[in-house]
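Here the complex is missing a single protein chain, while all its other protein chains stay put.
Each chain gets a letter, A, B and C, in the order it is written, and its residues are counted from 1.
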């Protein structure tokens, strides 16, 4: 465990922007609950991105104005949302066809742990006494959708979240493509983890010290 | 081969009426191409029966008036049809869900041969040089839909169509429930073929002579 | 004449028997047939196996059914939410069984149940604890698990509008599991916000063809689960 200076690295908003910059115009994107939801607000002007929520809506828009909430128009996190012009509704089997059948282009997810081979753990800490609840997490990573993980680099306790091997129960094996943390953008390759970009003022060694797996630099 | 007096037995129209009488109010029915189509015109007043055509329509109505034909509103036999109020359209996978998932109550089919165990052959004569063409025939009999066969008792050449074992390629094994011919109504039971009704002036022995399998009488 | 319309939720759920397998539509409160569930509580059937994405919240609807000890086993993808306290308590006390299924696999198992498909292969859950004990197989170099279909004795479903043939249309994301659950039960029971005359539903826009529906009851002003929970209401009241 190595402590991390709170004033170092990207803010959550900057992390979301980093993800958004990697999503091209015309993409179909599923955003996980929590931090991933912020990505939608950072898509650059001129890019049109269509959001899928697995509970049956393609063309999800932002949260409604106060007083306009509709309890039958929600996202996968059960928050009130809106639908853009050109949206459409469908049932759950069709919705997961879009996921499992690789029609979605990008899925942005949070993580408990990511292993150096791309294994993802984000559904259960496996702690005794917790009730298992998987939702759509395993479906989202089961196809060949590009999986982008957005997460703080370490846990609140300073433990690395990027590890050699996940200790939490897996969501999927070798599924993560890119990891966006407050310290770096890290790509998962067959040869291992490669740092693509460092946050301002952050060194490679600083990131490596807070990572449980070996990092590589591009030549 | 035993010749059959053309003036003996039910007319095609009466055969269709016999089938129609066995279809209760509220049934969902798929009618095969040809003779089965006649059944729709014989449903007794007061019964409401809904017709399914596997090319994506539930609530098929009669043929349109001349000049009202729509090349995008056809039945499985590719004939022009209409849609009743309360009809709906759906795609082919959903349509065969209704069939394979046993949601249809009755399917009325023609036959080349029916065996005493209920085997049905109605898609191919297996003759060399013919092009195989199965359509939806095998799907219609694959579930547990009640299968009603409407057919002349013998071929044009006087050969029995109800046989001990089908010589033509099968459409399905042990699938037929009741056979409606010009001579008799015959039920397929685990114990064999049972004659439920004889056409006026037709004797059990007359039917047995023109049948390639043993018939039974109800006690 | 075909007329699937019944007069009350009580009449609609009258046939549900002890030990029945019951699918209940909804994703959270959206699409949850709360009046049918309350009628089922009044009706008294017990030892139920319930298939629903969640386990309800507060002490109304599905959570109330569970609280009344009517549910022997839940099959769902996500049994806990912000306001679910009933299920966690019973589960931690060992008073209710749980089968946890990935959401897309749950949807596909239900859909296949309606489609006469007894089993299918899927990539979801491969390499995870949820694939343990499941048969797996490789197709074209990728590993998949074999999943069996699910069918139910009854499905309880909420929709926006219905006609006497049982044709249904839904409202926004309240559609979710409704259409596939209608397909996968021996008897599907629907509460509709509105019953319309035959021919009023656009035949191109019907989502659930009437063939998948057994009974329909109009509930013009369904309760909103989240409001009842916020008010601390408990069923029966």
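For this structure, a couple of remarks:
Here is the rule we go by: a residue touches a chain if its C-beta (ideal position, glycine included) is under 8 Å from a C-beta of that chain, and two chains touch if they have at least 3 such contacts.
If you're wondering where the values come from, they're calculated on a predicted model, not measured in any experiment.
Across the complete structure, the visible chains that the omitted chain touches are A, B, C. In the complete assembly, the contact with the undisplayed chain comes from B:171, out of B:18, B:113, B:154 or B:171.
Interface note: of B:46, B:132 or B:219, the residue touching the hidden chain in the full complex is B:132. Residues of subunit C in contact with the chain left out of this view: 108, 112, 115-123, 139-140, 142, 144, 148, 169-172, 202, 204-205, 207.
In the full complex, subunit A touches the hidden chain at residues 25-26, 28, 46, 48, 50, 52, 58-59, 83, 85-90, 93-94, 96-104, 142-143. On the side of subunit B, the interface with the absent chain consists of residues 53-57, 70-75, 78, 83, 89-93, 95-96, 99-100, 119, 129, 131-139, 142-143, 169-173, using the contact rule stated above.
Everything that follows uses one rule, which is that only the chains that are shown with their structure count from here on.
Touching subunit B and subunit C at once is no chain at all.
In this view the innermost chain, defined by its CA centroid being closest to the centroid of all protein CA atoms, is C. Taking each chain's centre as the mean of its CA atoms, B is the chain most distant from subunit C.
By number of C-beta pairs in contact, the leading pair of chains is A-C. Separating the CA-averaged centres of subunit B and subunit C is a span of 36 Å. Each chain gets a centre from the mean of its Cα atoms; for subunit A and subunit B, those two points are 56 Å apart. Contacts with at least two other chains are made by no residue of subunit A.
None of the residues of subunit C touches two or more other chains.
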